[in-house]
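Heads up, this is only part of the complex; the chains shown haven't been moved.
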Amino acid sequence: SSGQFGLVYQIFSITIATMGAGFIFFVMAQQNLSPKYRPAMVVSALVVAVACYHYFRIFNSWNESYALNAGAYVATAVPFNDAYRYADWILTVPLLLVETVAVLALASNIASGMIWRLAVAAFVMIATGYPGEISGDTTTRLIWGTISTIPFIYIVYTLFVELGKSLDRQPPRVQVLTRNLRLLLFASWGFYPIAYLLPVILGGGSLSANGVVGLQVGYSIADILAKVGFGTLIYFIALEKTAHDRSVGV
Amino acid sequence: SSGQFGLVYQIFSITIATMGAGFIFFVMAQQNLSPKYRPAMVVSALVVAVACYHYFRIFNSWNESYALNAGAYVATAVPFNDAYRYADWILTVPLLLVETVAVLALASNIASGMIWRLAVAAFVMIATGYPGEISGDTTTRLIWGTISTIPFIYIVYTLFVELGKSLDRQPPRVQVLTRNLRLLLFASWGFYPIAYLLPVILGGGSLSANGVVGLQVGYSIADILAKVGFGTLIYFIALEKTAHDRSVGV
Amino acid sequence: SSGQFGLVYQIFSITIATMGAGFIFFVMAQQNLSPKYRPAMVVSALVVAVACYHYFRIFNSWNESYALNAGAYVATAVPFNDAYRYADWILTVPLLLVETVAVLALASNIASGMIWRLAVAAFVMIATGYPGEISGDTTTRLIWGTISTIPFIYIVYTLFVELGKSLDRQPPRVQVLTRNLRLLLFASWGFYPIAYLLPVILGGGSLSANGVVGLQVGYSIADILAKVGFGTLIYFIALEKTAHDRSVGV
């Protein structure tokens, strides 16, 4: 329906604007941090730049997929391109993992190993999610979703635990922020499987109007939280660490 | 009518120009401030960048919605997209709240809590205003408007009071500017509900020509005051604080 | 006629080029001034950026308004959009007032009050000029023009007198330049009402070919003088003040 088309349309537009604003912010915010922490902002800038590129493609694909016909929107011959989102995740999820592990301030060989294990798990998670995503059949969706949730739990659990263990290595104020980061990671990443399930919950599978709308809106909000929100929290952690370093004379 | 179409057309064009000029200003003005206050300009720059993006979309939507027909403008099949404005507010209002709370120079945990409470209220305010906005029926408009005004009053009241309480913590010259800021916040934010009511006051509801014109013009002027005007005042406050810091040797 | 169309066409093209060159100049010229005076260049840069934007719109509107028909130009269905110019003034006149009052180097509370009074007068002047502008009838034009001239005289008189009084506060070399600035303000701002009257003087009102040509050419030349010329003189004043500051050890 028109309202549903419009809602997804607006959400995509808001996400393009947020990713763009995030890019301007991460680039300009570097000047407030000591050089040691600036690479984190570079990584965040890359994440939102790649996301902004993909959301332009998603937005245009959405507009090509539906035409206004007597007050309601009907699908055109061109199918909506769901793959853009998964392509985006293939690039941005590893970058986010790099950022998170950096915050943990582990010894660099342990960090290396962890990034590789998590990246492999991320790849498996995304690759096993895709067949379920593009299938219109609920059973297929649930099967692939369950398989995908295994590496997902591995990643979120590992980072959650590690962020907790790292608290001891951080100055007090950074501890609070790191707890929040841990919470945001859990909440934003948890959004994805919930959004994935919405077509099942709302009924009708991923080809029904409700299903599509819930899916796209859910993923977009998750993306904003996981990319811009996450990067902003990383910024505040880096800001605190910069202040802390200065006060102890580093 | 042609005059009415032209007025809204011009107001949108002026707003695009003002947001663009504001962006150039906020980026270039950072050099005059000490590094401590520059993030405020970054936030203002983001606010007007996002607004500029949305006003381009609003301007184009306006042009697509009406066609010249025998000297007057009649609606085309494509409806004017009102949602752009609300989408814009979802992003810029929280950023403005962040700026304002920063000026209060509160202890950072109190500031955090306040930003969260205000942001939630802002979300409620915008979300409850939208159903009333898109309805052509006056009663619906007034009901939703009243609901929306509750969080609105909470936000404006909280900031008004806090800005007043912060005066003691500020150097003298900054006090004057902070009073003006408080006044501008009250006036510019107050514009929005008044503009919202214009279709009722002018009669004809939001689908009548007068209603639409009053609404769009009112919101645009409010946006210029609340985004560019507000950011410029924040700039002068930061300028004063920079001078003050230098004079006391910080 | 073809020659008249071409003249206005060229004038608009020249003005776009001049505003663009002015923007490049004001941005690059900042490096020669001490930081205290650079904001003046930022304001000038904003003024010409906004003017450049509007002149692009005016230039395109001119081309859409007239089509070549058997060697002469006749009006098309799309009317020439005169409002762009007034929209431009709404934004640039206050900015020019800010620049001029800054040059006066008054105590900042007096400066504040003056900017507000002048800005209000400017708004009244522009708002009362517009109805006369768009009317094709000479009597209406003269009535509104006279009303508009009242705030106009107030502004030009105030600035003229204040610039004169400020001479005592300025170093000698700056005095000469300030006198020139005063002269330029009087001359360039005086151009506007004269251009406004051209359709009456040349006969035929604002819808006759001569009237339109005289009007557009007159306003464009006035704009170049009042924006680029004025900003350049402000630059030289700032250059002198920078040299003076350095010589007295500031």
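Just a few scattered comments:
Letters A, B and C mark the chains as written, and numbering starts fresh at 1 in each.
The rule is simple: a contact is a pair of C-beta atoms (placed from the backbone, for glycine too) under 8 Å apart; a residue touches a chain by one contact, two chains touch by 3 or more.
Small disclaimer: the values here were computed from a predicted structure and weren't measured.
The complex is a homo-oligomer: every protein chain shares one sequence, and counting across the whole structure file gives 6 copies, of which 3 are shown.
The working rule: only the chains that are shown with their structure count from here on.
Considering every other chain in turn, none proves to be in contact with both chain A and chain B. Centre-to-centre separation of chain B and chain C, using mean CA positions: 29 Å. Centre to centre, using the average C-alpha position, chain A and chain C are separated by 50 Å. Residue positions of chain C in touch with at least two other chains are not found. Note for the complex: chain B touches chain A at residues 35, 38-39, 42, 45-46, 49-50, 53-54, 57, 77-78, 81, 83-84, 87, 90-91. By the touch criterion stated above, chain B contacts chain C in their complex at residues 6, 10, 13-14, 17-18, 20-21, 24-25, 28-29, 31-32, 68.
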